[in-house]
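One chain of protein is taken out of this complex; the other chains stay put.
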Amino acid sequence: MSSFAYSPALQSLLVLLAGVLVLLASVSITGIRRGAVSIVGLLIAFGSLLPVQSAEGLERIAILGVSLTLMFAAALNLDLELDDHQPQYLESMVLPLMAGIGVLTMAVAHNLFELAFGLETLSLASAVWFGLGRGERTLEAGFKYFLLGSATFGFFLFGTALIHLGTGSFAFPAIPIAPGARLLVLAGLALVAVAVAFKLGLAPLHFGALDGYTAAPPGATGVVMAFSKLGAVFALTHLVMGGGSAGFSRDWACMALVSIWVGVLGSLVQTDLRRLLAYSAVGHAGFFALAFAAGRSGVHAGLYYAINYVVAILLGFAAISGRGTQAIHFEDLKRMDLSPLRATAFALSLMSLAGIPPLPGFWAKLAVLGASYSSLGLDVTALAALGGVVGVVYYLKPLPDLFAKIRHGRTEPQAITRLVLVVALVIFATFSLRPALAWQITELARTAAGVQH
Amino acid sequence: MTGLVGWAWLLPLPFIVLGLLGLPRRGGAVSFLGPLGVLGLALLGLAQLGNGQGVPDVRIDGFLPFLPDDAFVTHPDGLALSMLALVGLVSTCIYLYALGYMEHDENRHRFFAFLDVFVASMCLLVLAGNLTTLLIGWAGVGLASFLLIGFWWERPGTLSAGAEALAVNAIGDAALLLAIVILPVGIDSFDDLAVAARQGSLVHRDLIALLLIVAAFAKSAQGPLYFWLPSAMAGPTPVSALLHSATMVAAGVYLGVRVSPVLAVSPEVSRLVLWTGLFTMGFGGVMSLRQDNLKKGLAFSSVSQLGMMFVALGIGAPFAAFFHLVTHAAFKALLFTSAGGVIHALDGEERITHMGGLRKSLPGSHGLFLIGALSLIGLPVLTAGAASKDLILESALHHERWLGIVLVAMAGLTGAYAGRLYFATFHGSRGHGSRGPGGEASGSDAGANAAGQGDHAVHAPSGWLVWPLVPLAFGALGFGFLEVPGGLLSRALAGVVDAPELTPVVTRLGLVAGAIGLAGFFAGRLLVPARSIPLPAARPAWVQASSDAFDFLAEQTLALHTGRTSRYLLVTVVTASLAVGFVLTRP
Partner (left out) sequence: MTPISLLLVTAVVVFTLGAAALVQRRNPMSLLMGAELMLSASILVLVASSRVHGSASSQGAALLALVLGAAEAVIGLGLALAVFRNRARVDLDDASEVRR
C-alpha cells in the first residue's frame, strides 16, 4: 500500500469522520433540540467542501459531488425535523456522512482493497438508512438492498483476493499475459465488475437498487442514488484507467444496452412516479456503462455524465421530499398541491433525465454517445440513442398534471428546502447554459489522470 | 443594432417570467411584443442584407467541448432571416388571435408561456448555424408542441395525442442526434457541411443525409410518420394554426433546404425524399376527403402540402420548396384561424356535418377562409399559392415529364378537398349531415334529432378572431410577389440556396393547374358528406402494432420484477457465474 500522503480528498474525509464522531457523541446529550444536529451536519458538509480548491481530477469531482449531496441531505433532514413534529432518528444524519466517507474513499482509493472498504461502507450505510424509514415497505427495501449488496460484496472481495493471488498486489490490474496469472486476474476482474455493476444498478444486477429506490424515503433515495452512481463511477474510472477493461468493450456495451432498454421498458407503462425514477436509474446506469465501455477515452464522458446526473437527481428528489414513502401515482400529482417552485424543479429534473436540450442531462447524453460512437461504432450508439429518446415519452407523461396544478399550489416548502431548491436550480441552470464548465470540472488533469495511474 | 439579430430568439423569453408572475392581468396581453420584435429584427437584418452588408453571427466557441462540432452558433443569413420574418409575422398574428380565442380560459398565462417557449425555440432553430444549435431549438419546439397539444389535458384524447407527437418527434431527435455524433471533425457549421458535400469530401455522406431526412420526415409528418399530425389537432386551434400547420411542421422542410447541398450529392436519399413526398401528397389529399372533422381535414391538407415541398426537395429544387413553405405558412395559418373562428362561434363543434350555411352569420371568417382556400388550390395570378406551386410544377416538369403531369393532376385533388371543406362549412343548410346513418328515412323525427344534437346557437365572433388575420390574408394573396416578378426572395437567399431563373407571373402550366384546381374546388361541393362519417381508425396499423408490441414487452419486463428476493439472488449468482465462465473461456 502506498504512503499516507496528504490529499485534499483525505482532508474532506477527515472532516466527515470528525463529524460522525461529533454526531455520535451528541446522542447521549438529552434535551438538545434534535434539529441542531442537522445544522451540525450541514456545517460539516460545508466544511468538507473547502479543500476542493486545491484538489484536481477525480478528487475534485469526488469532493464536489459528495459535499453537495451531503448539504442537500442535511438540509432536507433539517426540514423534516422542523416540519413533521416527529423527530427523525439522529442516525439519519450520521448515515449520509458515513456513505459520503465511503464514496470519498472509493475516489481516493489507491488499490482494490481500499476500493472494497469504501464500497462496503457505502453499501452498509445506505442499507441501514433505507431501513430506517417508517413502514413495512421501506424495511423490506432496506433488507433486499442489504442482502443483494452483501452477496455482491462477497464477489468483490473474492475477486480482489484472486487478483492478489495472481499479481501479488492489490493495485488496479492490467490484464497480464502469463497464462496462470491471466486466468486468476480475469476471473477476479469479472467478479469485481459484477459488484460494481450492482452498485451502478446495471441490468441484470439492478433488482436490489430498483426496489430500494422505489420504497425508501425520497430524501434518502436521492442521496443514495447519487452516492451509488458516484461510487460506481469512481470504481470504474480506477479499473478502466488501470487497463482492466481492455478487450471487453463490446461486452460492457451489451450490458449497457440491455440496461438502457430494461429502463425504457420498465418505465413505459409505469404509473408510480417513484418506481419510474427507479427504473430511470437503471436506464441511466446503462449510459454510465456505455461511457466506460468506450475505454479510457470514455472516462471523461462518464464522469461528466455522473456530475450532471447527480445534479438532476438531487433537484428532483428535493422537489418531492417530505412526501412519505408511499407510491406516488400520476393521479396523485394532481392532489399533491406542489408549490410552483417545487413543480418547476421537478419538471426540470424530469426533463433533464429525459435528455431534452439544453438541460444538463442532454449534454451528458451527447457526450457519452460521442465517446461511444468513436470507440464502439454506429450500431451500439444508434441503439443507445434510440433508447435514450424513447425515454422522453414516459418521462414527460406526468408533466401536464404537474403544470396543471402549478398555479394552485399552496403548500410552500420550509425555508430551508426552498433554499436547497434554489441553490440546486442555480447549479442546474449553470450546467445547462455552460456545459463547458461541468466538462472542465470533470476533466482529469493529465498529471493526475485517474489520480495515480 | 444588427448584432442583436442573432439573439432574436431571446425576445419571447421575458414574457414567460411575466406570465409566471401572473402579469398582466389579462394573460398574454403583451406577449405578442416578443414575436413582433422578432419580426422587426428579421426585417432589419434583411434590410442590412439588401444593402449588401452581412449580419454578424453569434458564435460561442467551446460551448460543447466534447463534440467535434463544439460551437454555439447563430448565423442570420438570408434563408434564416426570411424564415425568421415569416415566423415573427405568423406568430404575431396568432398571438393576437389567441387573445380572443382563449379569452375565457382560466389558464391563459400558462398557454402564452408555452407559446413563448415555442417561438423562442423556433427562432433558435431557424437562426442556428450548426446542427447542434439547431437541435436545441428542434427539441424545444417538440416539447412545446407536446405541452400545447396537451393543454386541455382534462379532455379525453389530448394526452395520448401529445404522447404520439412526442414519440414520433423522439424518432426524429434520435436521428438528428446520431447525425451530430457521426459528423466528421472540422465541420462545425452548415456552410462547412455544404462545402464538404460539394467537394465530395464528406465521410458517411449518404448516412448523414438519410439521418437528417428521417429527422425532417418525423417533424414534418411525412411517409409512415404522418399520423401524429392529425391527432395533434386535439390542441387549441391557435396551436394547430401556428405549430401544426404554419411553422413547426415546416421545420422539417427548412432543415431539408438547409442541408440541400448534402441531398444534392446523395441521389439515393433524394429519390427516397421524392417518392415519400409524392406518396404522402396523394395520401394526405385522399385522407382529407374522408374526414368529418374540419381541423383534421385541414391537417391532412398540411400533410399533403408538406409532401409537395418534399417532392421539390427530392428533385433538387430547394428554393421552390422554401417558397412554397412561405406561402403555405400564410394561407394555411389563415385557413386554420378562420376555421377556428367558426369552431369558436359554434362552441367547439368541429364536425363539418354539423356545420353548413355559415357564410351569412360569420361573414368575416367566411371571407378569410375563402381566400385561404383559393390560395391553397392556387388560383392563378391572384393568390400566393399559385406562384409557389407554379415554381414546383415547372421544376418537376423540367426534372421528369411524368412527374410534372402527376403534380398538375394532383391540383385537382387539392381543389376537391379544399372545396369539400369550404362548401360543407359555409354553404348548404345547418346540420345538413348531422342525421345519423339512415336518418333521412325517418323524416321529421330525425330533423328534431338533428336540431337537438347539432345546432348550437351561432354567437357573433369577437373582432379578435377576425382582424388579426388580415395580415395573413394579405400574405395568402400577395406573398407570391415576393418572388415573381421581382425576384426579391431569391435575392435574399442568394448564396445560400440557388434559385432557378425567374418565371413570369402567368405560365401556361400554372393556368392549367389553376383550372384543374378550380374544377376540383367546385367538384368538392358534390363530395360534401350527407351524413356523419364513422371515425376512421385513429392510428395506422403499424403504429398500433408497434405500440402493442412495446406494451407487451413492457408488461413482460415488469413481470420479471417479482419482488421475490430469492429470485433476485438467483439472477445475481447466475450472472456472476456466467461472467466468470465467459471471461475464462474466451481466447
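Which chain is which? They are A and B, in the order written, and residues in each are numbered from 1.
Basically, a residue touches a chain if its C-beta (ideal position, glycine included) is under 8 Å from a C-beta of that chain, and two chains touch if they have at least 3 such contacts.
All figures in this text were calculated on a predicted structure; none of them were measured in a lab.
Enquirer: Report, in label order, the displayed chains that the undisplayed chain touches.
Expert: A, B
Enquirer: Thinking of the whole complex, not just what is shown, which of A:L21, A:A36 or A:L165 touches the missing chain?
Expert: Selected residue, touching the omitted chain: A:L165.
Enquirer: Just one of A:G154, A:P176 or A:P340 touches the chain that is missing; which is it?
Expert: The single option touching the absent chain is A:G154.
Enquirer: Extract the touching residues of chain B with respect to the undisplayed chain.
Expert: Output for chain B: 558-559, 561-566, 569-570, 572-573, 576-577.
Enquirer: Residues on chain A that touch the omitted chain in the whole complex?
Expert: 1, 113, 116-117, 120, 124, 127-128, 131, 136-137, 139-144, 146-147, 150-151, 153-155, 157-158, 160-162, 164-165, 168-170, 211, 214-215, 275
Note that only the chains that are shown with their structure count from here on.
Enquirer: So how far apart, in whole Å, are chain A and chain B when each is placed at the average of its C-alpha atoms?
Expert: The answer is 41 Å.
Enquirer: Enumerate the contact residues on chain A facing chain B in the complex.
Expert: Checking each residue of chain A against chain B gives 143-144, 147-148, 151-152, 155, 183, 186-187, 189-191, 193-194, 198, 204-205, 207-208, 210-211, 248, 251, 262, 265-266, 268-270, 300-301, 304, 340, 351, 356-358, 362-363, 365-367, 369-371, 373, 378, 381-382, 385-386, 388-390, 392-393, 396-397, 399-401, 403-404, 406-407, 435-436, 439-440.
Enquirer: Where on chain B is chain A touching in the complex?
Expert: 20, 62-68, 107, 109-110, 135-136, 139-140, 143, 146-147, 150-151, 153, 159, 162-163, 166-167, 169-171, 173-174, 177-178, 180-182, 207, 550-551, 553-558, 561, 563, 565, 568-569, 571-573, 575-576, 579-580, 582-584
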